[in-house]
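For this view, one protein chain was removed and the others were kept in their places.
Showing chain A:
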Amino acid sequence: MVHGKLGKLSRSVSIIGVGATPFMNINEDPDLLGLTEGDCFGYAALKAMEDAGLEPRDVEYFYHGSANPKMFNDAVTPAMQVAEWFGMRGRGSVHHSEACATGYVALEQAVMAVASGAHDIVLSGGVEMATGLPDGKKPACFRRPMTTEDIWPDLDAIIDRAYTRYLGGGAIGQDDWIDVYRKEYGLTAEQVDDVLNMMSYQGRRAAALNPLALEREPFEDIAKRFGFDDPMDYLRSPFNPHTTQYLRVTGNAPSADGAACFIVCPTEMAKQFNKTPIEVLGVSASCLESARPHLERDATAEAAKQIYELTGIKPEDIDLLLVNDFILSSQLLAAEEVGYLPRGEGWKYVMEGRTAFDGDRPINTNGGRTSYGHAFGASGAADVYEAVIQMRGEAGAHQVKKLPKTAMLRGFGGGQNVRIAVLRTVDE
């Protein structure tokens, strides 16, 4: 691979407002069925403005992210089509799609737009209506549930269509890195299973306390329904079968409908708004196509190197880590790769509950993709939302114990893009 380096931003940029819908399955609730991408993105955008104390007229430009607006919403110009939902008719905007990394790219792009001096107040975020599809050629509120027959052929679209998907190179991604880890540190298959199940369990504990999360039923209750006293016994049982060599059903992210947005401005302006500003120290990037061996590990390592060089922060400075874990094992693996957990020891931290929302090295405090749900293009923006409310101490029942001052977010997706962002609370 060809390595990279990040330059310093031309001016410091901070997040001054965040807004989000819950992650939902609108098909399961008659009161939600009929929600559209405009309803959701518009709500998240206006909530972010309200949070900052801004009106739509104050926002100069916006970025709109969605993993696959053509498939999910029959739209190829979605930014144009949602702008009027939140009072920005006539303002400039751009749409972007980087599959599951979209929400992280949303942060990178908005920060660059402000750092460049082109704009002062920029809104950015993502939306996906990922549990259904347009019901033929009808208005947006008429949707039908999505089936596996709908989604599977389309998942290929994140994999190179010249070579990789036809040369059998795209199917190793869920298991490759955890397989390397297992061999490197001599874990048995049963130990890996326990570690993954513990991550599922701890994620659900957080999600149960998070009103925005999709899957909120504690595994204790689910286990009881299946006749188990111990949730770990349920998680390792045939009722939770393997879907890949290492992952079980609970190691995969359920699709969700939802949106999340944030607003950035120059840090020097940020203190005049409602909330404690959260500075974006930088966003690094590395992208490796699905045929590349160990692509998630290597792109994470490259992006981590870049962000540490740029910001000068050390892994021990990080108080909170958000990792796109639609492949559940990514949580542990990325945490070790960026140095948040010691190499080869992270799995013990997981087993001891130290990576839970109420542990001393919290990861994915919103529940993670496998419990919070995964509204593809919105999920990264929902991670930004989560990091910001945790750093402000506004996370309520799932608030981490020690108020985080520095957070790292590792985005991943789209065959595959990696972004690493570092956020830091601006001192009073």
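Just so it is clear, a residue touches a chain if its C-beta (ideal position, glycine included) is under 8 Å from a C-beta of that chain, and two chains touch if they have at least 3 such contacts; residues count from 1.
Convention: contacts and distances are computed from a predicted model.
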Choose one: "histidine kinase", "ChsH2 rubredoxin-like zinc ribbon domain-containing protein", "Peptide/nickel transport system substrate-binding protein" or "Nucleoside ABC transporter membrane protein". The correct choice is the protein name in UniProt for the chain not shown.
"ChsH2 rubredoxin-like zinc ribbon domain-containing protein"
In the whole complex, not just what's shown, which of A:Ser10, A:Thr147 or A:Gln245 touches the removed chain?
A:Gln245
Hidden-chain contact residue, picked from the options A:Ser97, A:Gln174 or A:Asn240
A:Gln174
At which residues does chain A meet the chain that is not included here?
1-2, 162-164, 166-172, 174-176, 179-180, 241-245, 247, 252, 290-294
